[in-house]
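One protein chain is absent from this view; the other protein chains keep their places.
Read from first to last, the chains carry the letters A, B and C; within each, the first residue is number 1.
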Amino acid sequence: MAIDKKLLKKESLDQLFSRLKSSGRSILAPVNRGEQIFFEQVNSPGEMAKDYIQTTLSAKGAVFPRCEELFSYRFEAQEVKLEDRKSEPKPTVIFGLRPCDAASFAVLNSVFTWDYQDELFKSRLEKTAVIGLSCKKADEYCFCASVGGGPGETQGSDILLTELSSGNYLAEIVTDKGRDLAALAPELFGPAPAEDKEKNLAAVAKQFELKTLNAKLSQLFDKNQLWVEQSLRCLGCGACAFVCPACVCFDLQDEAGRKGGVRLRCWDSCGFSLFTLHTSGHNPRSVQSQRWRQRLMHKFAYMPERQNFVGCVGCGRCSRLCPADMNLIEHLKEIAENRE
Amino acid sequence: MSEFEPKIIAFVCNWCTYAGADLTGTSRIKYASNVRMVRLPCTGRIDFMLLLKAFDQGADGIIVSGCHPGDCHYTAGNFHARRRWMVFRELLDFIGIDLRRIHFAWISAAEGGKFAEFVNQVTGEIKKLGPYESFQKAMSAGIE
Amino acid sequence: MTANLYKPYLMRIEKITEEAPGVRTFRLKFVNEDEGKNFSFQAGQFGLYSVFGEGESTFCIASSPTRQGYIECTFRQMGRVTTALARCEEGSVIGFRGPYGNIFPLPDWKGRNLLFVAGGIALPPLRCVIQNALDRRENFKDLTIIYGARTVADLVYKHELGEWSKRGDVKVITTVDPGGETPDWKGEVGFVPAVLEKAAPTSANTIALVCGPPIMIKLTLPVLAKLGFTPENIYSTLENRMKCGVGKCGRCNVGKLFVCKDGPVFTLAQLNTMPPEY
Partner (left out) sequence: MEELRKKAREALASGAAQVVLGYGKGSGKKARAVFIRKPDQADKLILDDSCVQNLAVYLKKPEVRALGKPAIVSRLPTMRALLQLASENQVAEKDLLVLGVSHDGKLLDLPEFKAMEDYVATAPLELTAEERAELDKIQKLSLDERWRYWQEQFAKCVKCYACRAACPLCYCANCLAECNQPQWLPVPSHQRGNLEWHIIRAMHLAGRCVSCGDCSRACPAGIPLHLLNRKLAEELFRNFKSRAGMSAKGEYALGVFKPEDKENFIK
């Protein structure tokens, strides 16, 4: 369906927020917390962080919480009673999500629905709407343009806002969900502004060809030396996976007392040695270089083939926040340019 | 409304305080029934995490007790424990856990009276503090 | 509430069989009989068995789909969940999710010989096929089972091994590692690959199913090749650590393939094209 272009005045945000709230939706938006910026519940636009390139964590937790209950159980003598999760996801609008992060929901969805349907995830996704915000600024870690995105990409957002020189916003209403949101306050969305969207966007260069990278990767599995060299300074923490908006890998954990308990799903990282450790002590990916290879292969070789999605949206968080300065884009370029 | 009856967990060493508590009983000295005892071989074995786990399981107060310095059945377990508690208390205080809810004592096998007195005193103090809700509430957060 | 992928069936442990030191077989029945009636699976598939409060563990379904009304699993007490399982008693309730994974293509094997080669605790995945083949004996020609364990005590399904060899229409060769025999041991003494070589079953019109510890598989494959088996006719199962069983949690993959989705059954021809990540 065609994208509706409208003008949303900066003064109208207050109104929009209150309409969203009175419709029963909660609003998640970037909030300053010291030097970090996190997505948190807000009531008005005034609480939001200003002038940032990227939030510290993505908004992944809104659809894929870092710790969520799958079901609970009670012990009754020899019997066990299972109970479905009691809390249903609440309708939520994520405001100010960058286009890269907005694109990540489709990546997550591809894993949760490529075969078996994960209804728990789907119910959260269904209740979540995204009002994205184009990027005026980018830094050296941003590489959305290399993985099929862009600083003003509409795909993934239900409404995408682009800040114009006046401070007002070009509002691109992309999906039906977006139309539903706009319909809550139709008077706030005026006729489309004349100003060109592109000149209000950051410049993000394309640094490699995905197809080349993909083709190279499929030849490189057993080039051990490459993986060892690339990952020498990697410390083996899970920071890259946990800040990644597109990392899906998870763990299932039981937590129970004598009367009952819960089964939880929580984020996990392929960078941990425990991730694949067999009970016998055997580990198919026993050293960090193999785990680094898995991280790259999974995102840039396996997922494109199995789920039809690149497992990366180019937000650059993994590189920005890596304690050992493992710069993903550098390594990807090295592989794309590999001559072996 | 009935009076708040705190749950107090006592981590005690097998050789002194547990025997001391026994003596309290056989001497028919009355003491507050709010205390549940966990007997461990030595105060040196009382892992600091046990204290947190006790709070997590709903304890409002904690007693840690063992042999007097010099009387340890394993020679020096209580000396080691003492250093660890010192450091642990500083950490807990720093992160805002209420030290008034954790009480330490040396109680020997002969001090049945001291045990009763100590338990009563601690129970009284914890009663005044009320349930440790701020901890228990915080600990149930973070699961969606 | 919509269907929850991760919510298991409740199963009651109907019977516990001590197979070997630390190894038990559970016979499980659905607590909810309707769930049981709608449940079906095929040989080769696996499930996630859970002890509530501890977690889930992955094993194959060791009984045959031809024997309805229950499923069986055999496990060795090793980690957190299997230790908790080992503490369970008859009548206890555990969880089961499944069936997951691909299957042994039994219908394709009609009219062929089947050779089973197994070591240690790896007989259960093949037992499902063996039972299946015995229940449909007319569909297959010669059946040969070569099974070895470290010691006589470590052999699992001792009772069934005896029954199978008494039938007359199955050739059963059991062996134990040198030093593992008892004075009254009547089977072979020696490692599985050597026993296989000595038995020298024909490769003509034969499918070989191999399951066992990595070292046994490694040494068995050359023997099978020597006997003339082609990689397309050698089947095995892979095991990798799993959490979800449904292709999402991201840990059981071997290259781009998920053991939980594309496996656990693979032919040697397939394994030869896969990276060594298992």
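Everything that follows uses one rule, which is that a contact is a pair of C-beta atoms (placed from the backbone, for glycine too) under 8 Å apart; a residue touches a chain by one contact, two chains touch by 3 or more.
Here the structure is a predicted model, which means the values were calculated and not measured.
Undergrad: Going by the touch rule at the top, give the shown chains the omitted chain contacts.
TA: A, B, C
Undergrad: Check the options A:Gly34, A:Pro191 or A:Gly257 and report the residue that touches the missing chain.
TA: For the chain that is not drawn, the touching residue is A:Gly34.
Undergrad: Touch as defined at the start, partner being the missing chain; which of A:Val174, A:Ala241, A:Cys270 or A:Leu296 qualifies?
TA: Of all options in A:Val174, A:Ala241, A:Cys270 or A:Leu296, contact with the hidden chain holds for A:Ala241.
Undergrad: Out of A:Ser72, A:Asn109, A:Ser134 or A:Ser269, point to the residue that touches the absent chain in the complete complex.
TA: A:Ser269
Undergrad: In the whole complex, what residues of chain C lie against the chain that is missing from view?
TA: Given the touch definition above, chain C has residues 79-80, 83 touching the missing chain.
Undergrad: Just the residue numbers, please: which parts of chain B touch the chain that's not shown?
TA: Given the touch definition above, chain B has residues 48-49, 52, 56, 69-70, 76, 79-80, 82-98, 103-106, 118, 134, 138-143 touching the missing chain.
Undergrad: On chain A, where is the contact patch with the chain that was removed from view?
TA: So the residues of chain A touching the unseen chain are 33-36, 38, 56-57, 66-67, 139-141, 228, 231-233, 235-239, 241-243, 251, 253, 255, 264, 266-267, 269, 272, 274, 287-289, 319, 321, 323-325, 327, 330.
The definition used in the following text is that only the chains that are shown with their structure count from here on.
Undergrad: What are the two chains with the most C-beta pairs touching?
TA: A-C
Undergrad: Go ahead and note the Å separation of the Cα centroids belonging to chain B and chain C.
TA: 51
Undergrad: From the mean C-alpha coordinate of chain A to that of chain B, what's the distance rounded to whole Å?
TA: The separation of the two C-alpha centroids amounts to 46 Å.
Undergrad: Provide the list of chain A residues touching at least two other chains, using ranges where the numbers run on.
TA: Not one residue in chain A touches at least two other chains.
Undergrad: Quick one: which residues in chain C touch 2 or more of the other chains?
TA: Residues of chain C touching two or more partner chains: there are none.
Undergrad: Of all residues in chain A, which touch chain B in the complex?
TA: By the definition above, chain A touches chain B via 65, 67-69, 87, 257, 262, 264.
Undergrad: Which residues of chain A touch chain C once you look at their complex with the stated criterion?
TA: Residue list for chain A touching chain C: 70-71, 73, 75, 78-80, 82, 84-85, 111-112, 114-120, 122-123, 221-222, 248-254, 256, 261, 263, 265, 268, 270, 275-280, 282, 284-285, 290, 294, 297-298, 301-302, 305-306.
Undergrad: Under the touch definition given earlier, write down the residues of chain C that touch chain A in their complex.
TA: Per the stated touch rule, the residues are 1-8, 10, 50, 52-56, 78-79, 82, 91-93, 95, 214, 239-241, 243-244, 246-256, 261, 275, 277-278.
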